[in-house]
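Here the complex is missing a single protein chain, while all its other protein chains stay put.
Labels run A and B following the written order; every chain starts at residue 1.
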Amino acid sequence: MRSKALAVMLAALVMLAVLPARGTAAEPIRIGAIFSVTGPAAFLGEPERNTAKMLEEDLNKAGGLLGRKVEVVVYDDETDATKAVTAVDRLIKRDRVAAVVGPSTTGSTLAIIPKVEEARIPLVSCAAAKRIGDPVKKWVFKTPQNDELAVKKIYAYAQKAGVTKLALVTASDAFGAAGREELKALAGQYGLSIVADEVFGPKDTDMTAQLTKIKGTEAQAVIVWGTNPGPAVIARNRVQLGIKTPLYMSHGVASPKFIELAGPENAEGILLPAGRLIAEEQVPAGHPQKKILAAYIKDYEARFKQPVSTFGGYAYDAIQLIAQAIRNTRSAEPTAIRDGLERIRGFWATTGEYNFSAEDHAGLTEEAFVMVRITKGAWEILK
Amino acid sequence: MSFVAQLLQYVITGATVGATYGLAGLGFTVIFNATEVINFAQGEFVMLGGMLAVFALRWGGLPLPVAVLGSVLLVSGVGVAVDRLTIRPLRGRSVISLIIVTIGVSILLRGGAMLVFGKDTFALPPFSSGTPIAVGGAAMLPQSLWVGGVTLLTLLLMKLYFDRTLLGKAMLACACDRKAAALMGISVDGMVTLSFALSALVGALGGVILAPITLTSYDVGILLGLKGFAACALGGLGNPFGAVAGGVILGVLESLAAGLLSSGYKDAVAFVILLLLLFLRPAGLFGGRRVERV
Partner (left out) sequence: MLPLREHTHLLGLGLFALGLAVLPFLLGNEYYLTVLIVGGLNAILTLGLCLLMGYAGQVSLGHAAFYGLAAYTSGILTATWRWPVPAGMAAGIALVLAVASLIAVPTLRLKGHYLAMGTLGFGLIVYIVFNEATALTGGPSGFTGIPKLSVAGWRPASDRDTYYLVWAAALLLFLGAQNLVRSRLGRALRAIHASETAAASLGVDTQRYKTAVFVLSAGYAAVAGVLYAHYVTFVSPGSFSFHASVQLVTMVVLGGMGSLWGAVAGALFLTVLPEALRAVEDYDILIYGALLILCMMFLPGGLAEGAQRAARWVRALRRTPQEEAAP
């Protein structure tokens, strides 16, 4: 009996050995991508994956890069940092990619940074936390606006609106925690004091306890920092409890899914910073981003029959930046791509204008944001 | 908002969620009373109740009452299928085998829901619209009234069923002594199937009345099922009234812990209570039936 069980095991092992192996770097240029296509961050990862595949096709239709075909290998980390780590292992060792785009979430990004640094492969993350690019890590870049910029945008607006006392409700994951740090650090500069500091778990389904506590304070505005579904639940709970205090959110909810999940009645009046992509029709004709945004929207919506999302834009920018770096340095070697990325200046894309340097691997300024209000289930850019 | 009002708010929110724990626990109890089996897939019945209603609305465009009732009935059918396909063939097997099979069923149902409906979170419209009702400084959603009403009605009907009807008593007889019940002419297999149907129905009901308040997704079943079991244990396994009461108490305790102590550890409250009960007072607060201790 035992020797037969042995045979079974050896068979399993042989199965492995027989599995097809991706050989050493062949003709196509391979760019790896890790997105949270499923799981709570699917609203980030799905448009990012779609955009990545769309760009792969577009680049190849235009003749590829350096005359070679472009291949984008996408893995789903299911919004799980551990799966992101296995995915990056696969990309580096099995698929032998020249660069990695993503992951979609801050947590996954932080988890894979040691791996890409060890393998010396450039990473262009689609996650927001400032800490990804600061302090600057040689091999790590990011495309979304820093949470620091988002906080500044919100605070500037709140200050103008006469707010002095704030309540914070932040998620306990990496994105929420990073946001909370920025919110607390910058409050003083805008004459704001924090009278409540509540936390919720990213998968929690009921935040009435936290909101009840806030209702008992003198907060004149509530700022929620997290990604779906938490903020949507908070938006509902707030109406449930009859709270009328103005609600600000992070750019993490800048997607139609948020409005759908919260319900348009519950999302009415919420204020947040977002990239111009979210309301492209309202962007003036002369603006440098107008053409890029319009083209992206047309291409995406024709192909996927769904409205475009600002998060998909992060992936768009990441891949275009890498493509540009490859064109500039005329090489698809990881080190060359990295150097090429660092030298990019004045590159306009869907999120804003990127200016990288050895000291700045995030590349954007406050200009990449506009303040937006959710009005009747749609986005309204505020002046 | 005064402290008393805050407490009141916690109690209201907690009791509302607790009613669903209670209904899930009621489902556990019904199956246990008929078969002495703890059905690990119970939580998935609760999940399916909410999810199927959501998609009946989305894909079928059905009016809300039809979607809700249809979903509950459909899940009841799923319960029957689970019994016929997986439980009945394993009649008489060891406890470990049954536990593993029901775990397998729960995974299968959850996986199926994930593939068909996706991993997103979904919202179900409330049964009656309306602004929150003010109750002494706290706010209560109209949906909470629905939750309370449906739960009480279900409890009443269950009590009548087990106490007064022949069918109900026959179910209890099966749990007491299978062979004797069979000798009395009761179709034990039929009773078991019926118990699964009832348990799934009750679970789905719990899921669908709560979905408008807390959102629903394919993986809410695990926690809801476990808390339902904790509710059972709290009330005394085998005691339907105890299960529902246990659920409400659990919900309130959880909510108070979240508000007064730490919102992060809220879920742990139910399990700590469960462990304490299993170790110290397995008969629960209201005393159930026999308890398997060594």
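The rule is short, and it goes like this: contacts are C-beta pairs under 8 Å (C-beta built on N, C-alpha and C of every residue); 3 or more make two chains touch, one makes a residue touch a chain.
What you see is a predicted model; the values in this text were computed from it and never measured.
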Shown chains touched by the chain that is not drawn here: A, B
Options B:Leu7, B:Ile100, B:Leu167 or B:Leu285, residue touching the unrepresented chain: B:Ile100
Sole contact to the chain not displayed, among B:Leu7, B:Ile38 or B:Ala182: B:Ile38
Subunit B residues that touch the omitted chain in the full complex: 37-38, 40, 86, 89-90, 93, 95-97, 99-101, 103-112, 114-115, 222, 226, 229-230, 233, 262, 264-265, 267-268, 271-272, 274-275, 278-279, 282, 291-294
Interface with the unshown chain - residue positions in subunit A: 1-10, 12-13, 15-17, 19-22, 38, 76, 80-83, 85-86, 89-90, 93-94, 105-108, 110-111, 113-114, 172-174, 177, 201-202
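The criterion applied here is as follows: only the chains that are shown with their structure count from here on.
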Residues on subunit A engaged by subunit B in the complex (per definition of touch): 38-40, 42, 172, 198-201, 204-210, 212-213, 215-216, 228-229, 232-233, 236, 239-242, 257, 260-261, 263
Touching residues (chain side subunit B, partner subunit A) in the complex: 1-3, 6, 9-10, 13, 17, 118-123, 131-132, 134, 138-139, 141, 213-215, 217, 220, 255, 258-259, 263-264, 266
